[in-house]
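The complex is shown incomplete by one protein chain, all other protein chains being positioned as in the whole.
Showing chain A:
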């Protein structure tokens, strides 16, 4: 929703923060791109060195299993 004026949806976004081990610079980019392409995912930030992963998403549009699948597809495990 628009937090400024309060219009729109309230069941808005959830922020996930976790550590994923084993990123390479390249796989971090691939994961970021794949996540951003999912319907409710608005923001992704990955520090590939530390594995720090932040995802802002709308749980009513994309299921957690779809997010986890992006990691497993890239040979990674999301340490939720």
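Quick note on the criterion: contacts are C-beta pairs under 8 Å (C-beta built on N, C-alpha and C of every residue); 3 or more make two chains touch, one makes a residue touch a chain; residues count from 1.
Definition applied: contacts and distances are computed from a predicted model.
Novice: From the list "Iron(III) transport system permease protein", "Sarcosine oxidase subunit gamma", "Hydrogenase nickel incorporation protein HypB" or "Fumarate reductase", give the UniProt name belonging to the chain omitted from this structure.
Specialist: The chain we cannot see is recorded in UniProt as "Hydrogenase nickel incorporation protein HypB".
Novice: Kindly state which of the options A:22, A:39 or A:79 is in contact with the chain not pictured.
Specialist: A:39
Novice: Can you name the residues of chain A that touch the chain not displayed here?
Specialist: Touching the chain left out of view, chain A contributes residues 1-2, 4-11, 33, 36-37, 39, 42-43.
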